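The structure appears below as structure tokens.
In this view, the complex is presented without one of its protein chains, the others remaining in place.
So, subunit A:
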Amino acid sequence: MESHEGFGVSVGSMPKAAFSYHGEDDDQIATVLSSDVKPRILLMGLRRSGKSSIQKVVFHKMSPNETLFLESTAKIFKDDVSNNSFINFQIWDIPGQVDFLDTNFDLDMIFGGTGALIFVVDAQDEYIDALTCLHQTVSKAYRVNPQIRFEIFIHKVDGLSDDHKIETQRDISQRANEELHEAGLTDLHLSFYLTSIYDHSIFEAFSKVVQKLIPQLSTLENLLSSYVQNSMVEKAFLFDVVSKIYIATDGSAVDMQSYELCCEMIDVMIDMTCIYGDDESECACEQDSTCIIRLNNSSILYLREITRFLVLVCILRDEAFTKRGIIDYNILCLQKAIHSVFDVRTKLNKPNGVLPVEGMNSIGHLANSTNA
């Protein structure tokens, strides 16, 4: 196994070819060779752009203020978040100072199994270098695996005014796309997001990135739309409890403020459960967790646990909540449907598997509350 020494960084966990691997980590061979490779999200960008902070804040509930104390990442940090989270991905936090053009890295291995590449650009800094690095990284990755989705996070925008944010996004996207065009890579599509760890924008952006990687997304969206229509609910989100990323929502537009309010509600539920819940079980999500918050503007926030990792958060009116029996029955149907959607995934073990017919059938059982 070769290790690359540069900038005093030792990246010891990247074998050039699987067969010349001298084995510290058997798991790695298994994952490289097996067909059941977990989809990978790569976090890349220049040093100090904020990659590790993003990963800690989104998946490890770190407070944004604490990220000031994070040290520079020396090795590629592979975070397997599937234990606590529905999101069955590996997040690879790649140190900013690693030079990928160096041939010591097995680019096929890295980019081959990757679903999404998030490139973080520090909006508060000069981004010329970032753009160059972005172009190099993206071109290389695209050549290895044209299926990768490229997501550009224009990060640390909490310090910028609204006009400045829009201007920065416009500038960065224009330049990036121009460079790609000049290089002849016209089929390469980049998505841009304005993010900051100090508000909910990073969660919203990550939600969109993750949603693109979930093959069952359209099924889930249909289920939620059906549920919303039949229960007179205004908005419904399917959240991953630990990361507060929503993996699906119904067809109506997402209002950032509603999304934030739902995130806050999840926090309330988790914090209260940590204080008064059972010690032995995990703090994250107990069985049958329910949370109802009534607001003074006749709105109600209603949270119901769907699976160990997923919760349904609905926003509805006071009047609609009087038909709670029907709403609860619909949620039961929704829960069964969602369980069967994911059961099919594990049975078939194909990431782009057939959409389950069983899931759609149960929608027929959803009672129509307007007729009740």
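Basically, a residue touches a chain if its C-beta (ideal position, glycine included) is under 8 Å from a C-beta of that chain, and two chains touch if they have at least 3 such contacts; residues count from 1.
The rule is simple: contacts and distances are computed from a predicted model.
As stated in its UniProt record, the chain not included in the shown complex is "Ras-related GTP-binding protein", which appears among "DNA polymerase delta subunit 3", "Methyltransferase small domain-containing protein", "Ras-related GTP-binding protein" or "Origin recognition complex subunit 3".
The hidden chain makes contact, of the residues A:68, A:253 or A:275, with A:275. Within the entire complex, the positions of subunit A that touch the omitted partner chain are 257-258, 260-261, 264-265, 267-269, 271-273, 275-278, 286-297, 299, 305.
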